[in-house]
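Report on the following structure.
Of the protein chains in this complex, one is absent; all others appear in place.
The block that comes next holds chain A.
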């Protein structure tokens, strides 16, 4: 299995040698295979955004090194050396506004392809397709990206990254601000792109339901340190450990625990999603078509 990403003892210190010096990453080491889907979870301030900003070299390690798509990044790496990598790694930031700057929505989304040398007309075409993929209404394409609702801005920021067709897709709480339908559609879109275009996906999320549904492994951060790297199934089975670290459970798992508490029913394995929950219960419940249909 080829490695897409490898961190070796990465430290990151904000504002070093000042009274505000803050070590946001502390000896972080892990590796992720090509075409994996990894969720990063952890409390506010645990270092998730700092970690993912290393993946396209926006931040460079204070100590240690990392490899992304065969590009080594060390404290000495220059931005010039990273221009190739930045085409391959698309990062959707936690605050979408930070990413918007053009005069119109369409031009904002077309920025990356134009920047990569694609002609204006073709870039606009690609931008339109990306806008459609994230379900932006046509009516907003010629508006300023700053005159949109929060969820619409989020969609523009996502489209602006997808249009790059990156090999590694880094998503920092990409669905914050999206309505429930948009949330589901966009998460499905990422999953679809991953399997069609063979992407490696890294998702920072506080939504354990998404972690359970989409990720094949989870990194847990706490105060700058990587606590553990596990599959969702392993992680969410350790209820006491999760409680101790004040981490949440998927809704379906909580629901399953309630059933176990109030009956003799035992789930195996522990369900993480609604469909897994229903699959295990269905044979023990009365069948038939309800009266109301």
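Just so it is clear, a residue touches a chain if its C-beta (ideal position, glycine included) is under 8 Å from a C-beta of that chain, and two chains touch if they have at least 3 such contacts; residues count from 1.
Here is the rule we use: contacts and distances are computed from a predicted model.
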{"item": "Undisplayed chain, where the name is taken from the UniProt record, one of \"2-oxoglutarate oxidoreductase subunit KorB\", \"Anion-transporting ATPase, ArsA/GET3 family\", \"1,2-phenylacetyl-CoA epoxidase subunit PaaC\" or \"Cobalt transporter ATP-binding subunit\"", "value": "\"Cobalt transporter ATP-binding subunit\""}
{"item": "Hidden partner chain, touching residue among A:25, A:39, A:235 or A:277", "value": "A:277"}
{"item": "Identified contact with the non-displayed chain, of A:61, A:160 or A:182", "value": "A:182"}
{"item": "Selected residue (touches chain absent from view) among A:6, A:23, A:94 or A:238", "value": "A:94"}
{"item": "Sites on chain A contacted by the missing partner chain, in the whole complex", "value": "14-15, 20, 41-45, 48-49, 94-95, 97-98, 137, 143, 147-152, 155, 173, 176-183, 206, 208, 246-248, 251, 255, 258-259, 262-263, 265, 274-275, 277-279, 281-282, 284-292"}
